[in-house]
Structure formats: C-alpha cells, structure tokens
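Here the complex is missing a single protein chain, while all its other protein chains stay put.
Now for chain A:
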Amino acid sequence: MRIHVKRTGGFGGIERNATIDTSDLPDAEDWRALAEHAVAEGRDTPPVGVPDGFCYQITVDGHTVHCSDPRLTDDQRKLISRVLKEGS
C-alpha cells in the first residue's frame, strides 16, 4: 500500500510531501487499517479551512481525500503525522 500525504497552507504556506510504501513493513496491517479509516473519514473536495490552518491531501493507492486543521479525526491526525515523520 502506497500512502502519500501532501500538507499545504499553514502560517508559512510551505508545502510538505511524504510518501510511504507499507508493503514490506512488518506493521503493514496496522498501516492499512489506519489508512482505510483516515480515507473513509476524508472528503472528496478540500473543506474550507480556518485561517492559517494546514490543509491535507491523503492519497492511498491512487485515491485522494482532503481534510484540514483543526477538524481532523484521530486516525487522520495519526496517519498524517506518521507519514510525514516516517515517509520520504
């Protein structure tokens, strides 16, 4: 499973991207469950964010959803922070 996170906006307006391929990871099943939840709770179009809040695009195996600060679900927040930290 290939998970891509794009973060835009924020006070600095600086874009960040990170991708992780979970196929060979020992916790691939955890990643899959987390990603499925995060995507299920996402939106097809970018929600209207709050001033300076980050906007996120989560793409899992080619399917993209949107979400934005501060209204992230716990799974979205966890997935985003893990991908941005552990991905490349």
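Just so it is clear, contacts are C-beta pairs under 8 Å (C-beta built on N, C-alpha and C of every residue); 3 or more make two chains touch, one makes a residue touch a chain; residues count from 1.
FYI, contacts and distances are computed from a predicted model.
A chain of this complex does not appear here, and its UniProt-recorded name among "Neutral metalloproteinase", "Phenylalanine--tRNA ligase alpha subunit", "Sigma-70 family RNA polymerase sigma factor" or "Peptide/nickel transport system permease protein" is "Neutral metalloproteinase". For chain A, the residues touching the absent chain in the complete assembly are 8-15, 48-55, 69-70, 72, 77, 81.
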